[in-house]
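Note that this complex is displayed minus one protein chain, with the remaining chains in position.
Lettered A and B in written order, each chain numbered from 1.
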Amino acid sequence: MGSNMAEAHPVAFQWVVEAKARGAKVQHIDPHFTRTSALADAYVPIRAGSDIAFLGGVINHILTEEKYFREYVVAYTNASFLVDERYQDTEDLEGLFSGFDPETASYDQSSWQYESAGSPPEQEDREELSDEAQAHASGAGGAPLAGVTNGIAQDPTLEHPRCVFQVLKRHFARYTPEFVEDVCGTPREQFLAVCAAWTGASGRDRTGALVYSVGWTQHSVGAQYIRAGAIIQLLLGNIGRPGGGILALRGHASIQGCTDIPTLFNLLPGYLPMPSPATPDLAAYVASIRSKKQKGFWYNADAYMVSLLKEYWGEKAQPDNDFCFDYLPRIDGDHGVYRTLMDMVDGKIPGYFLFGQNPAVGMSNGRLARLALAQLDWLVVRDLVMVESATFWQNAPEIETGEIDPAACRTEVFFFPAASHVEKEGTFTQTERMLQWREKAVEPSGDQSSELWFAYHLGRILRERLAASTDDRDRPLIDLSWDYAKEHGHEEELWGEPSAEDVLRRINGYHLDTGEPVGDYRELRADGSTSAGCWIYSGVFRGGVNLSARRGDGPDGKWGWVWPLDRRILYNRASADPEGRPWSEGKKLVWWDEAVGRWVGDDIADFPDDLPPGHVPEAEAVGPAALRGDDAFVLQADGKAWLFAPNGVLDGPLPTHYEPDESPVPNRLHGPRGSPMRRHYSRPANPANPAGDTEVFPFVLTASRLTEHLTAGGMSRWLPFLAELQPELFVEVSPELAAARGLEHNGWCHVITSRTAVQAKVVVTARIRPLRVQQQVVHQVWMPYHFGPGGLATGDVMNDLLGIVADPNVQIQEGKVATCDVRPGPRPTGPALLAYVEDYRRRAGISAGGESS
Amino acid sequence: MSNSLFGPLDDVAGDAGHVDHPPRMGFFTDTSVCIGCKACEVACKQWNGVPAGAELDLLGMSHDNTGELGANSWRHVAFIEQAPTSPVDPPADLGMPGMQPPGAATGAETRTDFRWLMASDVCKHCTHAGCLDVCPTGALFRTEFGSVVVQQDICNGCGYCVSGCPYGVIERRPDDGRAQKCTLCYDRLHDGLEPACAKACPTDSIQFGELDELRERAAARVATLHERGETSARLYGHDPDDGVGGNGAFFLLLDEPEVYGLPPDPVVPTRDMARMWGFVCAAAVGFLTAAVGSFVGRGIR
Partner (left out) sequence: MSKHGKREKFTPRADPNSYYGRPILKPPAWDWRIPAYLFAGGLSAGSTLLSTGADLSGRPLLCRRGRIAALAGLGASTYFLVSDLGRPERFHHMLRVAKPTSPMSVGTWIIAGYSPGIGLAAVSELLPARWRSRLLGRVLCRLARPAALSSAALAPALASYTAVLLSQTSVPAWNSAHPYLPFVFTGSAAASSGGLGMLLAPVAEAGPARTFAATGAAAELLASRVMDSRLGLVGEAYEQGSAHRLRKASEYLTAAGLVGTLLGRHNRTAAAAAGLALMAGSVLQRFGVFAAGVASTRDPRFVVAPQRERLAARSGEDPQPSGSSSSSITASQATARE
């Protein structure tokens, strides 16, 4: 669901094919029938943007038909925990949870907490954080929960009206099969067949896996989509067990690594949050990300943070200067990529680096992105080819319309050719959290350089230039420990290639006194005696051996190295029952061996390996020592998996169906049409199509990948062998829509939104179908988003059609659903295009300010 | 049994003159697990230096923008969209809200058994190869692996092989003049490697190996599919009794061959060679007789 795995991850899909050969059944739920659907056992149509309704229907089915794995749910989830009596659900408040402040459009989450003893002192500090910073402050370790180890009120019989289980039941009670059919357009029988297959493949003896990708993440309620999937998998007992789990397929080959060692504004390596102005020192920071009494390994966040600071500033980071904590920038709000774009348009940003990214094609509201680039003083682009973000001043569509004048455009573009993945060495980290070392196969043929080389030498030169500075502001850069080793054989070269293996070693971390690599993150200390670039990666260089380079032919037979601690399946304690025995012989993974007093099995236990299953901790224990023998979810503050999320997600403790920002139908469930917390970036250049519009923009637009191209096309449109496989932009329309609009197969048409109009070839196919939704026929159209003016396979930029609306938790744009119109023939060009789109806006009642009237 | 021109032939390479040759190698392409990714097309072009196409435009044939096998396409992935015919034709105008209860429609909304067939086509490396039989320069030859290869330094582009092939595979390359087709990666076979397409195929739709073993595997796969209710699965080109003596590259298809653009009952033209020459001899005799007869007697004076 939310995934076209065969299309976008064909090599990984071989394992799905293998599973099918062994009898597994594959269900594919998607707005259109894709190459994945062709190999699925069942294809189920769904209206783009209505997944929570579908998933809620599955949850309701599980709860009503009692298909949940009860022992698992009681033992390993927070189903039995009682929720604060002040909590009110969307069923009580017409689509809102308790604590909503309409002025700030945000939630005060205090009424979502568990019922527990005492009011935790840390909560007052947290209220000072601005709402924008709050979600970021949680990091990925789960939000801090105060007073957890004091004991949370529980009802193991799951009967108490305020226990999470009953709250869940009540919350999803209206998500009946009829509701699903009405909202999603999915025929009831097909929906129920999915439920039967999913629940039938779960339990003691069987497990089912849920696969999602960018089809779930790029929504204004994307985080809640994933929460809904997690709830289902937890109810069915599929997490932490072989053949189960949730596989989040990423959109790029190493983008998992890109969040592990992040290039995100709000995260530090290992999902430690960036500090905010509200945490003036290290102690305050640590207190904000973990409470003093919480369970689990996130408790040791101070050790991870200090080790990171030691890695950054080396000798200069000492206890008496808070380990240079003050050198870190403070995040005071949204500095996500779309906010940054807006700031660029407003002239607030003079310069920008683009490493292997092509916003001129790849970002929603492409026109805005290009206008933003045109406001920069300087732009540095590193890429394999001359992507459109480097050449926007020559070939952007805005030149035709007159909005960008090449002669007057102020941006100075510096283009650096980039080495490809075979011309440099390093690791890739993919969705299974596996690090795989890649060797350099060939030297670059010309001036192409690796990112490592570029970043290292840029840092070196900046530091040289600032070496004599006395400005305090330059100290963070000057005091950096920037002494990475060079590649073997290039040690003496000033401009030599840094050793990626040395960088990996330092990411792994080492003991500062002995220089020995740390074996895992449990060896990290908060006293400055250890250094580690990313605590979750600690262990990849255990014993001085690059374990990410393993290829299955060593004595342990392992391939690569998986974080954390080379555990292949997270939370695998849950593969055994509370007594430590496997749930079934066929699904055993790790289990307790009484004779040796350890957890043993086919994977490294994601649990303290000598903690017995029946262990009850002492009353005052904290951190890992506070874990019970059945607290399988060791990174969570209460040791349990969260069906109900008291913290950590901004827009609700439970997923709720809201319509996408642009949708042709009203919200059948509640009052608020779209998510009350979705993030608008309202400005004239970013208008929104009017809601519930069946006249001007009546069709649902969705987009995703083709196998033959990669994202914004920089890696594929320039290659002849790929360009000839998919040479042009096209739009898939149903035969019914083609008839209604007079569209001819393989002829021209154009797609219009309030942002712009884009032309494409027509592909009339029965693989996409109109759906009956709330007594309306809703037509959907699908486009690939890879094309731009550069390279061999050219076309209009599909992303120009989308507006920018984002999820409040992670600022990911709603790129998977919008509304549009489709008309035959090519679009107007030049200034006529602007007039044409303006006419559409006028008819839709969108004012010049960008809001609908 | 040894039939050099037609019929089952156990030792293809031996029949061509190879002594002490390796077992016959070939492809089994299981189209039931093809995901249409076209890695085979790209890997083949990359390895063999096959040029990219000159024209870049959509063909309007589902996701197939390659079109067919040819001199510049030695692997071709076909895409066939199959919507089941519904008992009642879809109403022309679906914009009638409220006319039918949700889910009760007979048209597009209830189309469930949609099929999208995807298949990677390739030169069949026939046991009795129409191209090989008619090549007048000896450029086409049978390798020790049982495959059929064009020697590019000998081919003079007469084009006869193009008409000899019953599958429409081999073709003359436009700017080059010589005939081109899949070589079963003959150079890779020499080093014990599998062909580029088989190596690249992520789902093992393209399987490479000894032909006998592949045939066994294929039969088992068809049996499994039939057990699971996929009764349309059948093998194509596996049968040594067919018109080309069986293929070195055979397929598991999910529909009739012609749906994929394959001939249902291909026959090597050489099968009828003797018969054809018989008619030619009769005509030649007639020609000579008429000529001689024109001088005998008074004739038309």
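Methods note: a contact is a pair of C-beta atoms (placed from the backbone, for glycine too) under 8 Å apart; a residue touches a chain by one contact, two chains touch by 3 or more.
All figures in this text were calculated on a predicted structure; none of them were measured in a lab.
A.B. asks: Out of B:D15, B:E213 or B:D255, point to the residue that touches the absent chain in the complete complex.
C.D. replies: B:D255
A.B. asks: Looking at the full complex, which residue from B:M25, B:V122, B:A139 or B:C185 touches the chain that isn't shown here?
C.D. replies: Residue touching the absent chain, from the options given: B:A139.
A.B. asks: Just name the one of B:N3, B:N48 or B:S62 that touches the chain not displayed here.
C.D. replies: B:S62
A.B. asks: Taking the full complex into account, find the residue in B:G36, B:G130, B:G146 or B:P195 that is in contact with the omitted chain.
C.D. replies: B:G130
A.B. asks: Under the stated touch rule, tell me which residues of chain B contact the chain that is not displayed.
C.D. replies: Those residues of chain B that touch the unshown chain are 5, 53-55, 59-62, 66-68, 70, 72-73, 78, 80-85, 113, 115, 130, 133-139, 154-160, 162-172, 174, 176-179, 232, 234, 254-256, 258-266, 269-270, 272-273, 275-277, 279-288, 290-295, 298-301.
Quick note on the criterion: only the chains that are shown with their structure count from here on.
A.B. asks: Between chain A and chain B, what is the separation of their C-alpha centroids in Å?
C.D. replies: Here the centre of chain B sits 45 Å away from the centre of chain A.
A.B. asks: Which stretch or stretches of chain A touch chain B in the complex?
C.D. replies: 6-7, 10-11, 13-14, 17, 20, 33, 35-39, 43, 45, 181-182, 185, 187-190, 706-708, 720-728, 730, 734-736, 739-740, 745-746, 761, 763, 765-767, 769-772, 775-777, 792-793
A.B. asks: Quick check on the complex: what are the chain B residues that touch chain A?
C.D. replies: Within the complex, chain B contacts chain A at residues 33, 35-39, 41-42, 45-46, 52-53, 56-60, 62-63, 65-66, 81, 83, 90, 92, 94-95, 97-98, 100, 102-103, 105, 107-112, 114-118, 202-204.
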